[in-house]
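Report on the structure given below.
Shown here: the complex without one of its protein chains, the others still in place.
Just so it is clear, A, B and C label the chains in written order, and each chain counts residues from 1 on its own.
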Amino acid sequence: MDTFIAVLSRIAKAVLTLLAIAVLNFFLLHAAPGDPAVVLAGEAGAADEQMIAQLRERFGLDQPFYVQLGKYVWGIMQFDLGYSFRQGMPVSQLIMERLPATLILTLTAFFISLGMGIWLGVAASARVGRASDSLLTTLALLFYATPLYWAALMAVLVFSVWLGWLPAFGFETVGANYTGLARVLDIAKHLVLPALTLGLFFMAVYMRMTRASMLEVSQMDFVKTAKAKGLGGAAIRRRHILRNAILPVVTLAGLQAGQLVGGAVLTETVFAWPGIGRLMFESLAARDYNTILGVFIVSAAMVILFNIITDIVYRIVDPRIGARS
Amino acid sequence: MSTLVIDHLSIGLPEGADRPLAVEDVSMAIEMGQILCVVGESGSGKSMTANALMGLLPPGVTVEAGKAVFNGQNVLDLPESRKQALRGAEIAMIFQEPMTALNPLMRIGDQIAEVFAAHDRFTPSERREKALHLIREVGLPDPEKIIRAYPFQLSGGQRQRAMIAMALALEPKLLIADEPTTALDVTTQAQILKLILDLRDRRGMAVMFITHDFGVVAEIADQVIVMREGKVVERGVAADVLGNPQHDYTRRLLDAIPTGKLPAARAPRDVPALEIKGLRKIYRTGGGLFKPVREVRAVDDVSLTVARGEVLGLVGESGSGKSTLGRTAVRLVTPDGGQVMVGGTDLAALSDEELRRERHKVQMVFQDPYASLNPRQRIMGALTDGPITKGVPKARAQERARELLEIVGLGAEAASRYPHEFSGGQRQRIGIARALAMDPELIIADEAVSALDVSIQAQVLDLLRDLRERFDLSILFITHDLRVAAQLCDRIAVMQKGRLVEIGTVHDIFLAPQQDYTRQLLAAVPGAGWSQESAGA
Amino acid sequence: MWKRFASNIGAMVGVVLLIAVIAIAIIAPMLYPGGPWQMVQRPFLVPFTMEAYPLGTDTLGRNVAAQLAYGAQVSLLVGLVSTLVALLIGVPLGAVAGFYGGLADEGAMRFTEFFQTIPNFALAIVLVAIFQPNLTSIILAIAIVSWPPVARLVRAEVMSVRKREFVDAATLAGLSKPRILITQVLPNTVSPIIVMASLMVATAILLESSLSFLGLGDPNAMSWGYMIGAARTVIRSAWWLSFFPGVAIIITVLALNLIGEGLNDALNPHLSRKGRA
Partner (left out) sequence: MNFLKTTTFLVAAALAAPLAAQQDGGRLDIVVQPEPPGLMLGLVQNGPTQMVAGDIYEGLLRYDTDLNPMPGLAESWTISDDGLTYTFKLHDGVKWHDGEDFTADDVVFSADVFLRETHARLRASLAYVDTITAIDPLTVEFKLKEPFGPFISVFETGTMPIVPKHLYEGTDYATNEANATPIGTGPFKFDKWEKGSFIHLVKNEDYYVEGLPHLDEVYYRVIPDAASRAVAFETGEVDVLPGGSVENWDVPRLTAMDGVCSTGKGWEFFAPHAWMWMNNREGPTANQKFRQAVMYALDRDFMKDVVWNGFGNVATGPVSSKTNFYSDDVTIYDHNPDKAKALLAEMGYDGEPVRVLPLPYGETWQRWAEAVRQNLAEVGINVEIDSTDVAGWNEKTANWDYDLAFTYLYQYGDPALGVSRNYTADRIKKGSPWNNVEGYENPELDAKWAKAATLVSADERTALYAEIQKEIVDDVPVAWLMELEFPTIYRCNIHDLVTTGIGVNDGPRNAWIEE
């Protein structure tokens, strides 16, 4: 019940936050130099006043700013993200076409980085002070310091160009028309490099956090209690330390998972991954306001969604939360 | 027959520690069915000895010499797997902090059952049965519910009982209890001590009981070992050591214990320094969009007076509202109702700005010597910030600060140093000097000696007694420890659940308590019988 | 504290590396008076073939070594200034929220949460694109997306320090609230802020390079990210053009992280990662 109520109030807050984001970004984007009508006209290879006026009218740009804003916000409240004149389709449809690719990429990267990060963090903490621990922590620092796009370029160079093991880019083999399992495998093959390069940085983050958290928890009194019971080192780590140590890691990860959705621009660009990050970036150059705003709202909604999921998970895992407040 | 014999044990500390050996050449023996109390102040090496037996020494700390024979084998150089098999099954241990000693994410029942699992005993359903049985044995209510509860749902005393249940699970021959009651309220402490005594009688196991409190020793010990800086200074049968201490240190420790010897009552003057009338403070929690508000009446219609030159003791267990009352009296907490009259001004009614000008009238000495001084500020700053704000010229304030540091026994040169250069007792002295620097009409001392070792505690109490004479101080002395209150105070007020239960002179409270709760408190004081004996002697 | 820091090998390696980078940034104009844009040799000169241009030349025949040296200036500048700006936003906000609590806290935290809900990198991209890419807009954009964690950290620290008894003592001394906040509370939050700031500089350098990589760098300021962005299309034929600046970024970011971690260990010994008791 408490959880349910907490989620409800979170959702209520979320709606307000989303509206605020819509309004803020609306202001931001409209402050930007560059008029979508001029851009579109420009791209047509020729433009005259008649054409630009037509376009402005069609985009609603001829109306006063507050009318545009009002209409937009009114639309948002009815789950209408507007129409992309550049792409010639409703923004929600546009985003829905692209969102699955982004979700596949980011969720894969997320789970890989979280799983590997925790696993390596636990391994490092179990060998604290030894050479293997130093090696792992140094590697993590290195991943942490490596620009993601640079790692991506290098990975393509090695694994696609030199070794030819993996496709360099794209979502699936174009025109192969695979179905069923074959298609899944095909997508998985394309997913390896982008998911790894995207996940590398976060893996380093989670590993370092897990390690630190494990070491901190291992000093707590209840660990001593567990030892005094006669439990073995592995059982203590698994049953007592790990469970307590990964809570903060999972929380942070949950907060970041949402951010990943909107933050995969670089990866999507380098690997030609047809997701919403790239859609946003490309729409930006075209001043396709509705699409950019739509991506912002959807990815902010993702952030909120993941926060709520994290919260629920946390409430399930940690019995103290629900009762405390 | 000795269950455990420790023979010339020495434990080395890592390089850079304040001394090379944590424990030096310690020998002791515990007989079956006996309770051996290891007594000492912090840093005496008493816990290290216990940890060494359990193989729980922190990294860097090693056994340098000696052996500990248990069951005919030296447990100190057993391979890790054998030690592991011993832990929990043959030797069990309970710890000081019941709040942190249980895994917060595991149900109590699972944590108990885990002991069986660790030693591969019984089937899961049997383990549950056994756990239920143990929970019943340590006197926890509603075992079926407790077994499914998480630690946070239990009180401190209940958690300690759960810990004991865990320790007893495999009927160990030796129970090591490391300050198991220190973090508990007196009444709870008394119950736990009784439980341990009962279990010892019923099961006939040996108990190594580590404590700093001679009151507790008096309550349960058969044998006593007194340790100081890693060495055993005195040993013997409990009654002998308590009644006829041989070693100087033991004697000093025993002397330092507030014995409950009642000082001569002073006639209170009827000029009030502080008058509290109908004070109320209610804490509200929850109250979100959909949540009901929960109210806790921390201070519930309390009225009392502290006369000029009087020390009034305010005694109660945790959660009784005594600290809230103190903080309300200085208006660190704004009351929901009532008056706090100091020198004719109602502090409770002042606006923030007016209050700031009146602040100097009431000052406070805090509990935690480590948190009550700003680590990034020199002592001089701490002592002069207030007076200067109050309008005292800077030079005058600094002169006074140096003077006060001399008075509290630190020396004027302490002014230019930082807090971390001082020990806990010294910091409490600084805290007292800081309060005095404001020339207050009233000082509120909130558990001002509770965090200190007994011998230090005695010194600080002496200082307070001394200052009180010298400056004719009015003090509201808040403490959970009746014995401490008895030493310093003229009158004592007892609080329970936000209400004032009883107020009276020290003699009246100790010798003729009117209320049940007061009587309970008095009865629960460890070593009460013994100390009254000695008081009579 | 300094002793503890100095005994940390990693941290000392970080300090040495960072000093080297700073030194290079400072002496760049003396080493290469012609600036980073001067076309000095034939394009695509392979590294280690001409002594005068040990790291080769780029697509226009510009000296890669000179570009790296000047790039250090820009990358460090962006990292430092944007961190400073982020601190200027985050510290007061977090401090006020944590110290005063109540409505101020509620408001400040809603505001912070709001900024944390917008995907960071996307927001940075939009901001830079909107204000047009130049050093000012890049620094501002980085600061705007990186202050919320500062505010949260400062708030948490202030809330914990606020509960300590010496703050009560200061209140009883009659000090005003703002004065208590500034002279008593904030000085005790400095250590974690310093640690975080050193890591933020590293993150800011990475962020700047990512923006540059997407073509949102300042074309008048030679930065490492700008070099990689410019070179990525020729990565196959001229690996050194993206390799050297990439290594430069890794080294600098690594150094800052090592220092940050060393500071953390030194300033917050109870969280020491060595696992001492």
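Quick note on the criterion: contacts are C-beta pairs under 8 Å (C-beta built on N, C-alpha and C of every residue); 3 or more make two chains touch, one makes a residue touch a chain.
Bear in mind that the values here come from a model prediction, so they are computed numbers and not experimental data.
The chain we do not see here touches A, C in the full complex. Touching the chain that is not shown, out of A:20, A:52 or A:123: A:52 (per the contact rule at the top). Although one chain is not drawn, the whole complex shows that of A:8, A:135 or A:161 it is A:161 that touches it.
Only one residue in the set C:11, C:235 or C:253 touches the chain that does not appear here, and it is C:235. Where chain A meets the chain that is not shown, the touching residues are 32-36, 38-52, 54, 58, 85-89, 94, 97-98, 101, 153, 156, 160-161, 164, 167-171, 174-175, 269-275, 278-279, 282, 284-287.
Residues of chain C that touch the chain left out of the display are 37-39, 43-44, 59-61, 129, 132-134, 215-220, 229-230, 232-238.
By definition in this document, only the chains that are shown with their structure count from here on.
Per-chain CA centroids place chain A at a distance of 22 Å from chain C.
Rounded to whole angstrom, the centroid-to-centroid distance between chain A and chain B, based on C-alpha atoms, equals 50 Å. Residue positions of chain C touching 2 or more other chains, listed in rising order: 275, 277.
Multi-chain contact residues of chain A, defined as those touching 2 or more other chains: none present.
Across the complex, chain C is touched by residues 58-61, 327, 330, 332, 356-357, 359-360, 362-364, 366-368, 371-377, 382, 385-386, 389-390, 431, 434, 438 of chain B.
Chain contact summary for the complex, chain A toward chain B: residues 5, 8-9, 12, 220-222, 224-232, 235, 239-240, 243-244, 317-320, 323-325. The touching residues of chain B, counted against chain A in their complex, run 54-56, 84-89, 92-93, 95, 97, 100-106, 114-115, 118-119, 150, 152-153, 163, 166-167, 285-286, 288-291.
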